[in-house]
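With one protein chain held back, the other chains of the complex are shown just where they sit.
A and B label the chains in the order they appear, each numbered from 1.
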Amino acid sequence: MVLQNVMDRNKRKEEEYYLASQWTLMRRKFKKHKLAMASLWVLGFLYFVALFGNFIAPYNLVAYNSKIVNAPPTKIHMFHEGKYIGPFVYGIKMERDPVSKRKMYIENKDEIYKIKWFTHGSEYKLFGLIKTDIHLFGVEQGGVVLLMGADSMGRDLFSRMILGSQVSLTVPFAGAIISFVLGIIIGGIAGYFGGAIDSVISRIIEVLSALPTIPLWMALSASIPPDIPVVRVYLYITIIVSFISWTGLARIVRGKFISMRKEDYIMAARIAGVSTWKIIIKHMVPGFMSYLIVSLTLGIPGMIIGETSMSFLGLGIRSPATSWGVLLQEAQEITSIAMHPWKLIPLFAVIITVLAFNFIGDGLRDAADPYK
Amino acid sequence: MDRKESIVQVNNLHINIKMDEGILTAVRGVTFHIDRGETLGLVGESGCGKSLTCKAILAINDPKCSTSGEILFNSDDGVVDILRLPPKGSEIRNIRGKQISMIFQEPMVCFSPLYTIGNQINECTRLHITKDKKKSREISIEMMKKVGIANAEKRYDQYPHEFSGGMLQRALIAMALVCNPKLLIADEPTTALDVTIQAQILELIKELQKELKMSVLFVTHDLGTVARMCDRVAVMYLGKIVETGPVEEIYLSPKHPYTIGLIGSVHKIGSKRKERLYSIEGTVPLALNLPAGCGFYDRCQCRIDGVCNVKEPEPVEVGPNHVVSCHAVGQKTGEEGHDIE
Partner (left out) sequence: MRDYILKRILMFIPTVLLMSVIVFFIIQLPPGDYITSYVSRMSAEGEVFTSEDIARLREQYGLDKPWYIQYFKWMKNIITEGDFGYSFAYNRPVWTVIMSRLPLTVTVTLIIMIFTYLVSLPIGLYSALHQYSVGDFIFTGIGFLGLATPNFLLAIILMFASFKLTGDPLIGLFSEEILREGLKLSNLGSFLKHLIIPIVVIGTSNTCGVIRTIRAQMLDEITRQYVLTARAKGVSENTIIYKYCLRAALNPVVSGLAGSLSSLFSGSTISAIVMNMAILGPVLYEALKTQDMYLAGTILLTQGILVVIGTLLSDIVLAWLDPRIRYAERSS
């Protein structure tokens, strides 16, 4: 009896092994890629923070305080004169260096501002819907908490970085979707119709991919009119950034369409009287879906770096909106880094995000070929 | 078995492959020998460990495979155990290609696309016979002619993609035989070819074997080919040899239920029209975490519950040179071989 059970279980396992669908196999293989799995968690965290950004950031994008221009990160204390009073910050006092006459900030030990959880602050709309003024944390009236210091206009870098992530993290996604749609449509048209249409499209793609990306982007970004709303700037940047992927995707789709038309199972479907559209949607696209997703994911790091570069040069996202690239503009000068090293913090956000996407892309690429 | 007589003697060969899912026991105690000038057929379904066994003889299996047992080869310098030689060392390289050669399944992927066929055949000659370029070229072209490549001088300088599948297989055979090896391992040399070409290639191997007086290990899943090519047959199932014997014996009175099934599943000319072609139920199980007992238990029609699923069968000699590993046969030793009807 027991033996029979064991054998049945073995048999079932075996059947699962042989009958598992392509996607199941991919998921299984992906899960084994430890770096990719860890990256998935890291990205999940980053996107979670971006989603609740307005709530987590203690300040909003426009809040500034001329008294804290270029102030370093504030220290969070627990003990005041040896006595535990819970997390708090001291007030900030500006002084001049007696020798260099440079501005410097020191802690004013007379002023104590306690850190409060779920405190009231500036008003915002959570997810753009719910109006509220509750923030995750803040300090008592009169004090400031600067986890990552302040910028040259006296704005909290931590808040700006979190709010900037809403742009920096969504641009590549929107770009990926645009690439995907453009790639499938344009590549599909070229591959399906062939002939003159195909050669014209192929040539254009060839030329577009021969032009170096950054100069091309710069030229395209320069064409964004100066006085348009933030949302439209965002849209334009997304479209420009999608240039890094869609040409490649279109090329893949075109190639696959051409080679698949000759495939036996497509021929069989055609002979069986299946309609053209159904052949494309049901039989052809799933055949290279995994391939497309992988190359899309591998294109995302380029998009992030692209957006950052554009914004860094002042050709991308502009104020009042912000992104990591915009924040890094303040790190353009060596002197600025020497004196305010915290301004490089957004760089680490960029690096971590790009690395995470790279690892996920690698994991997906390995997984996409589950039989290997 | 007299070692002087046999060219190679494989004893208790085990091959384990480390996989993500666990350790796959691909070959589980294979023992066989091949005599001088003899052709041994190794028959079995795909995945039963035939190819791994062949590659083990040349020590060219992937490093992921861990191999144990012994493979005694009667080389030019006396008997050596191939498994004891360092797999990248010069001793084994002196055996490969010169004393033992191998022909692979798919000739189309066996040549590097970047070098001419001549270059790749010549490489063998230059390594093992002569360093002289002109002479080795002559030897190579001579061999190409022998395997039936027309216009060999011109073909010598052509690239693999300019050859058809059948021609490539001939070139592969030329490459394998150019150093006049003692043992040729032919791993399903005709599966990737057209039927008409298959027959030509088989004839070619047979002729060359006679001419060069080689021993051949002929691996296939096709029993028809075995009958045509081999002196003896070893039937492999799930990493074990379940039955071995002279080719007529195996065909006329197969003993192991698996062999019986295999022979039953071949269509014979002259059989009655209404007779159904026999097929063995189920598929070869995955050799991961194998249960105790006989590997064929699940699919066997003669299984004895309580015996076959508990203990592995031991080999039993049922006739001259005819050995079977089966409990059902073991119990009836001396009786008539059972039939499936």
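Here, a contact is a pair of C-beta atoms (placed from the backbone, for glycine too) under 8 Å apart; a residue touches a chain by one contact, two chains touch by 3 or more.
Quick caveat: nothing in here was measured; it's all calculated off a predicted structure.
*Asks:* Of A:A176, A:A190, A:L296 or A:V354, which one is in contact with the hidden chain?
*Replies:* Looking across A:A176, A:A190, A:L296 or A:V354, the contact with the absent chain belongs to A:V354.
*Asks:* Can you list, in ascending order, the chain B residues touching the missing chain?
*Replies:* Those residues of chain B that touch the unshown chain are 55, 58, 60, 88, 93-98, 101-102, 104, 106, 109-116, 120, 123-124, 127-128, 159, 161-162, 172, 175.
*Asks:* Which residue numbers on chain A touch the omitted chain?
*Replies:* Here the touching residues of chain A are 203-204, 206-216, 218-220, 222-225, 301, 305, 308-309, 312-313, 315, 328, 331-332, 334, 337-338, 344, 347, 350-351, 354-355, 358-359.
Going forward, only the chains that are shown with their structure count from here on.
*Asks:* Calculate how many whole Å lie between the centre of chain A and the centre of chain B, each centre taken as the average of the chain's C-alpha atoms.
*Replies:* 55
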